[in-house]
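I have a structure here, written as structure tokens, and I will follow up with some questions on it.
In this view, the complex is presented without one of its protein chains, the others remaining in place.
Now for subunit A:
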Amino acid sequence: MISVKTLSFITGRALQGVVVMFGVSLIVFFALFLTGDPAALMMPPEASRAEIEAFRQAMGFNDPVLVQYLRFVGGILHGEFGNSLRFQRPALDLLLDRLPATALLAFVALAWSSLLGFVLGTIAAIRQNSGIDFAIRVISLLGQAIPVFWLALLLIIVFSLNLRWLPSSGIGTVQQLVLPSLALGAYYFSAITRLVRASLIEVLGENYIRTARAKGISNWRIVVHHALRNALIPVITVQGMYFASLLGGALITEIIFAWPGIGRLAVDSIQTKDFPVVQAVVIFAALVFVVMNFLVDIAYVFLNPRIRL
């Protein structure tokens, strides 16, 4: 079934991904040197010059840049990003330790935002220009306009501090999952609502829908069986990207709610100049993006016969 054209398309996309990852590795590596002398930064203020020099030697910062880069890339290919300076443990282990927490938050945030966004977007499209459409559009506009740090703090102040319904931070119970996933999902909920609405309105204006109406098919059946099926293709594409960006760690949400995920690890590592961990997180996030992009591209080929190559 897979044509030569399709195969060459897939191979091309895979090669593009490799090129992107190569570019990312270059940026990640050289960013370390843009910031000045890494050895001096990682040592405490009272350290003497000799101690800084000893540390620099131990970290291999004295070798030629090309040698350091090749060592860096070689390490990555073997899954080695070096030891975290703070934890004295492999950076990749730290990242993988925190992946489940980030994945859980990402799943829940994406699940509620997709579900609600899908329902509200459909209602808004069917009842276009009605009062309820207007209300949904206002809500989804707010969801995208409100900064996540503000929403997160608002949720804490209202639901933890004033109402005392939910804990403000931490992980372990279902209650602790509610506020962070609400804060994190708000943006995606709005985006998906708007996308479903726009996409569905467009499809409902198509000729084949008019034909279906003319045949006397019920409105409900038209929306569910004919329109939504086509309207959802762009939504699924976009969701792939959202999920990729969520898996890279939700920096602000994880920090505010003390959620032990990748985003918090990234922020802590940046602030303490734990470069091996920062590098691991950035490479990981880039890889997730590239892979997701690749999968979405392939899915597109198979899901949408209209763009058969």
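The rule is simple: a contact is a pair of C-beta atoms (placed from the backbone, for glycine too) under 8 Å apart; a residue touches a chain by one contact, two chains touch by 3 or more; residues count from 1.
Keep in mind that, in the parts below, contacts and distances are computed from a predicted model.
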With one chain of the assembly withheld, which option in "Polynucleotide kinase-phosphatase", "Cytochrome c oxidase assembly protein CtaG", "ABC transporter substrate-binding protein" or "sn-glycerol-3-phosphate transport system permease protein UgpA" matches that chain's UniProt protein name? "ABC transporter substrate-binding protein"
Using the document's definition of touch, tell me which of A:Leu15, A:Ala31, A:Leu70 or A:Ala111 contacts the absent chain. A:Ala111
Residue among A:Val4, A:Val174 or A:Ala214 touching the omitted chain: A:Val174
If the hidden chain were put back, which of A:Glu80, A:Glu202 or A:Asp268 would touch it? A:Asp268
At which residues does subunit A meet the chain that is not included here? 35-36, 40-41, 43-49, 51, 54-55, 58, 84-89, 94, 97-98, 104, 107-108, 110-112, 115, 153, 156-157, 160-161, 164-175, 177-178, 181, 255-258, 260, 264-265, 267-268, 270-273
